[in-house]
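One chain of protein is taken out of this complex; the other chains stay put.
After this line comes chain A, so read on.
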Amino acid sequence: MFNNLGTTIMATFFGEVLSVYSRAVEEDDDELDENEEDEQIRRELEEKREVHLHWSPEVSESLKSGNKLQCSNFVLAVGQNASSFLSVHILSTANWDTIGRASAWNERSRAVTGQSCEESACVFYRHKDNPTVLICQVSCYVAEDQLFQWTEKVFDCLQHRELNVTVLSDTSVADYKTADYLGGSSAPFLRSLHTSAFGDQPVCQSLEQPNIVTGLPAAVLNHCQVHRIAAVVYQCYSDVIGPDSVTMETYKPVLTKLGRSIQLDLSPSTDALRKFVRTTDLQSNLYI
């Protein structure tokens, strides 16, 4: 659909011609007149790809009357392991209200027969006893052209003063660039990236050059940097694709840090962990 990569031709020193991905965007042809039908299709597609936030009635009312959500801590989990980590260690205490969800349709959204698929993909929770603590789990794919919109819409609902944002994000160790080859034993590990307004000490090493963060964590960091909000991203590099309890546990130091600033009951729920691990085992028995 919206493909930012074009294939082009690269001639190597050995003379063979390879087809490679180039980030060069081909010249845009919008100088050509677009007929009405094309324009309509384009508009409809854009509308379909819009990010929508669905809040609970109480929150919707509050937002409509101009009051943003009071928020001192916003914890965002992007990816299966990050989300499961929050489920097991924080959300399992049942002191959380579901206050909303976000939907973002794109080329990777599975065909939805009922509402269930979308509902579980991106959910917002608020702590019952301390309603300024919000958590969001994102386990669906948010497309490149939706990232900015998602971030703006969500942060538009939060009050920014004294807001602290923590993002947990899964990524593959194959994306980690380092001069020394990583033996299998080093993954999974954490790296952090924070905005200038973040005055605290991250729980792990800072992300070294030339590594970068992309996707939703990057969109959140960009927004927070520009709006001077304290935010930190903890990127977990893992060599396992899919849910993995060892990868999940890598986020533990963040928990201890969060527990200091937020009054949370942080004891891990063994039931939730067992459920999560059991699902993992069922999913992949073929490759150990």
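One rule holds for everything that comes next: a contact is a pair of C-beta atoms (placed from the backbone, for glycine too) under 8 Å apart; a residue touches a chain by one contact, two chains touch by 3 or more; residues count from 1.
Following the convention adopted for this analysis, contacts and distances are computed from a predicted model.
Just by its UniProt name, which of "Transcription factor IIIB 90 kDa subunit", "DNA-directed RNA polymerases i and iii subunit rpac1", "Proteasome assembly chaperone 2" or "Enhanced ethylene response protein 5" is the chain not shown in this complex?
According to UniProt, the chain not displayed is called "Proteasome assembly chaperone 2".
Which candidate, A:Q40, A:N130 or A:T178, sits in contact with the chain we can't see?
Considering all chains, including the one not shown, the answer is A:T178.
Among A:A121, A:L190 or A:A219, single out the residue that touches the unshown chain.
Reading the full complex, the residue touching the unseen chain is A:A219.
Could I get the residues of chain A that touch the absent chain, sorted low to high?
2-4, 8-12, 20, 22-28, 30-31, 42, 46, 144-145, 147-149, 151-152, 176-182, 193-196, 206-215, 217-219, 221-222, 225-226, 233
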